[in-house]
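The other protein chains are all here in position, but one chain of the complex has been omitted.
Read from first to last, the chains carry the letters A, B and C; within each, the first residue is number 1.
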Amino acid sequence: MIKVGIVGGTGYTGVELLRLLAMHSEVRVQMVTSRGEAGIKVADMFPNLRGFIDLPFTEPEPEQLAKCDVVFFATPNGTAMQSVPDLLKMGVRVIDLAADFRLKETATWEEWYKVKHACPDLLTDAVYGLPEVNRTAIATARLVANPGCYATAVQLGFIPLLEAGVVDPKSLIADVKSGVSGAGRKAEVGTLMGETGESFKAYNVAGHRHLPEIIQGLNPLSPVPVQLTFVPHLLPMIRGIHATLYATLYEDSALHLQNIFEQRYKDEPFVDVLPAGSHPETRSVRGANVCRIAVHRPQGGNVVVVLAVIDNLVKGAAGQAVQNMNIMCGLAESTGLKIVGLLP
Amino acid sequence: MIKVGIVGGTGYTGVELLRLLAMHSEVRVQMVTSRGEAGIKVADMFPNLRGFIDLPFTEPEPEQLAKCDVVFFATPNGTAMQSVPDLLKMGVRVIDLAADFRLKETATWEEWYKVKHACPDLLTDAVYGLPEVNRTAIATARLVANPGCYATAVQLGFIPLLEAGVVDPKSLIADVKSGVSGAGRKAEVGTLMGETGESFKAYNVAGHRHLPEIIQGLNPLSPVPVQLTFVPHLLPMIRGIHATLYATLYEDSALHLQNIFEQRYKDEPFVDVLPAGSHPETRSVRGANVCRIAVHRPQGGNVVVVLAVIDNLVKGAAGQAVQNMNIMCGLAESTGLKIVGLLP
Amino acid sequence: MIKVGIVGGTGYTGVELLRLLAMHSEVRVQMVTSRGEAGIKVADMFPNLRGFIDLPFTEPEPEQLAKCDVVFFATPNGTAMQSVPDLLKMGVRVIDLAADFRLKETATWEEWYKVKHACPDLLTDAVYGLPEVNRTAIATARLVANPGCYATAVQLGFIPLLEAGVVDPKSLIADVKSGVSGAGRKAEVGTLMGETGESFKAYNVAGHRHLPEIIQGLNPLSPVPVQLTFVPHLLPMIRGIHATLYATLYEDSALHLQNIFEQRYKDEPFVDVLPAGSHPETRSVRGANVCRIAVHRPQGGNVVVVLAVIDNLVKGAAGQAVQNMNIMCGLAESTGLKIVGLLP
Partner (left out) sequence: MIKVGIVGGTGYTGVELLRLLAMHSEVRVQMVTSRGEAGIKVADMFPNLRGFIDLPFTEPEPEQLAKCDVVFFATPNGTAMQSVPDLLKMGVRVIDLAADFRLKETATWEEWYKVKHACPDLLTDAVYGLPEVNRTAIATARLVANPGCYATAVQLGFIPLLEAGVVDPKSLIADVKSGVSGAGRKAEVGTLMGETGESFKAYNVAGHRHLPEIIQGLNPLSPVPVQLTFVPHLLPMIRGIHATLYATLYEDSALHLQNIFEQRYKDEPFVDVLPAGSHPETRSVRGANVCRIAVHRPQGGNVVVVLAVIDNLVKGAAGQAVQNMNIMCGLAESTGLKIVGLLP
């Protein structure tokens, strides 16, 4: 049994990790930390875990965490980087679900996250945890930076097109929509039900932190730097991301779009290319660790439209983290993740 | 492996059965029938099942169904009773998720369901599939009548009080609220999102079909016939039932209410009595086969208030059906049902 | 033109007051105060008001408020009582939408609101602003305590039964459900969309502050003190309250239930008794200053069921406040309130 710890277990990615790990046959959750809730039983805060997780929240003490094989950080941005260096030294392997290790360039990271990075050396060391791209490196990584939710959906949608060289890398548009759980479980007016229910809006059009992460992920696939317009929106629902992606096709390149996607992902356990003409629904992946994708070329024009859906808390966060853990620990990649989405 | 068939797989209880059975280690789904959709792949209609269920819908041919060990009927009321007698004769065991075999009295059944019953003899034969009451009889039953969703929540909430004899059986009130999936997946104006979203109402106050079912279940626990006022309401959400139950306490009987509930359900794997003072949320049981219950006595008065939540499609339908199947087939009762609720 | 001021304009009752007053032909909004947002334009925070309200939020300066004819307090509980005595002395008439002046007994108020009352003398002076009961007193009141949202719906539902003497006053049960806007626009985890969407629960079963308010309102109509069990619930929607009320009928008293309600409210402009057998929906009153009521006697038994719906922000708050203002200022009571509910 793999001994795991979770640092910061009171948010939505924390409780989702616990849901998945509680049903994982090869894992024992050793500890769940929370400075604010130490002493409280985890299942008192999240009653869905009653009968599955019998631990209290505890203080994040390094010597205790050091007894784990793998530690997940489900903390706000800027927290993991304070403790990860010490844990790595003690031989613990770390998966950070926040953004602390997602960018390779310190300057870019500090520009977007507005604080000084605590351990910039680790930025190059960390492996970006998108298994569909980095599976081999993840297997031996000490530190995995779990991708952002938008970043997961957008990259999985654009990768086949860029790898196949069929679209202009300077023409990328990502119109993405997310359920409110992506904003976390923080006391804020902006994500109250009264503010976000029965309404829809874009936000951060001037710039969202997943933009540099996506560009960093896509640039290696393109002969020239990609140009991406990225517009996130907030959906009046809880779980789910839908990325609607647009790119300009090079002439005659549209012939085999469906085939390009099917070939690229034919061996991927958690990317599901739908039949031509499909419109994936976010509910089809609710609670499940899968990205469903469809590709369209409306009116036979020169614009390709890719539709990609994930559950932001699963393939966009906790599920992908468990997938990474499986890879790191030499387990079958699907262990604990053969979960059917909850529909309706 | 238990070979199972599902008759009527295009509704919400059908797809939910398939979700649970697809993750059940001891079952092989042999066939899923639908007259209207025969030939279509099940996973084309319900993409959450892609990768798990590779069958097409087929016609409900008796000789094919006869090859199954257990057949679930997830059909509209009045359908199962047409085919069940033949299947039973061929040795198949049947679990009906509709209402065809829930009532014992033919006259009562025909009064509430407005048609003549096709096989009234089977009404007495059928076992009412509430394991918390009928576990032993279910184990050997040929035909199990899976309880209604409201009926499950209301009975589980009242049973401890009536068995303990602490409330006046003539004072029962059940104010129940259900998500819209309880109305099924039928083309009707009344359950459109435009009609049911962002709104709330009672319905069928003059009389709902689960009323006689509940009374039939509670009467044996009471020295006098119970009197129950039952008011169902429609919630602007998809899954979940919340029953708020009221009864008048006999004098001095309130002392051990919490204890009464904890004792009654201490060995039940799927009834979870919450700590005193709790308010169960429907989301804590989303997708999970569990009823969470809390008992209150506001202001120390003579009215007891019981709060009971279930997922109407799981403990209120498909999950309870799988629980019954496990019991009928001699499996551990929790097989395939150790599922953590999806929160948020 | 009546000059009005609003103290505390950044909450949901504040913006709703502004919506109604902006469309009111006899009113000029002079000032809207907010300590936290002073200097910000009201319409920048609430863009629905663009083109209608061109004021900035200002500090709540008494000398400025004193220039108003009527001042509404849309502040948290405990705020109005600090300033109201001074305003009254300066001749301003006040309508408090919070709870500061709703209870007559200082001890009861302080027990439920957990602070010392700043001006207990005014508790007896204040007029409880339920026009269907207190219209005459409201007309000449200096200080009106606008009723709570639950309290409005529950009282309007029970009043006809108690006045007619047809129910046992010791048997009252109010099972009430509210949209989340009733919790206000405060940064709190409990009312996040992620916490309240797609879920349903009861809360404060041990005791809710509207309980003493309702009892105070109903007791004068009963020969003995009423006994009320009051269970509030939180709906996964924004606006709307549905009260489901239960009471035990005295023998033979059920004959004229429909008539009792129709007679009681036949001259009321904002109480609408639906035809027998109706199930009022909250959406039918969305944005409208009306309470819709239906009365039922299920299965001809001895329990009467009353269904009452209001928009908690309108007839349950801002609309009722404007209705009170109209009465106080000698305007036609419906001025500015002839608004059709927004359906769907």
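Heads up, the rule we're going with is that contacts are C-beta pairs under 8 Å (C-beta built on N, C-alpha and C of every residue); 3 or more make two chains touch, one makes a residue touch a chain.
Quick caveat: nothing in here was measured; it's all calculated off a predicted structure.
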The listed residue (A:35, A:104, A:233 or A:338) that touches the chain absent from the view is A:233
Of A:165, A:275 or A:301, the residue in touch with the unshown chain:
A:301
Touching the hidden chain, out of A:60, A:182, A:280 or A:316, is A:280
Of C:144, C:215, C:238 or C:257, which sits in contact with the chain we cannot see?
C:238
On chain C, residues whose C-beta touches the chain left out of the figure
12, 15, 18-19, 22-23, 44, 46-52, 181, 185, 197-198, 238-239, 272, 274-275, 280-281, 283-288, 290, 292, 338-344
In the full complex, which residues of chain B touch the absent chain?
12, 180-181, 183, 185-189, 191-198, 236-238
Tell me, which residues in chain A touch the chain that this view leaves out?
173, 175, 177, 194-195, 197-203, 205-207, 227, 229-231, 233, 235-240, 242, 244, 246, 277, 279-283, 286, 296, 298-299, 301, 303, 305, 307, 309, 344
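Here is the rule we go by: only the chains that are shown with their structure count from here on.
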Find me the chain with the mean Cα position closest to the mean of all the protein Cα atoms on display.
B
Return the distance between the CA-based centres of chain A and chain B, expressed in whole Å.
36
Between chain C and chain A, distance of the C-alpha-averaged centres to the nearest whole Å
45
Distance from the mean Cα position of chain C to that of chain B, given in whole angstrom:
39
Quick one: which residues in chain C touch 2 or more of the other chains?
194-195, 197-198, 236-238
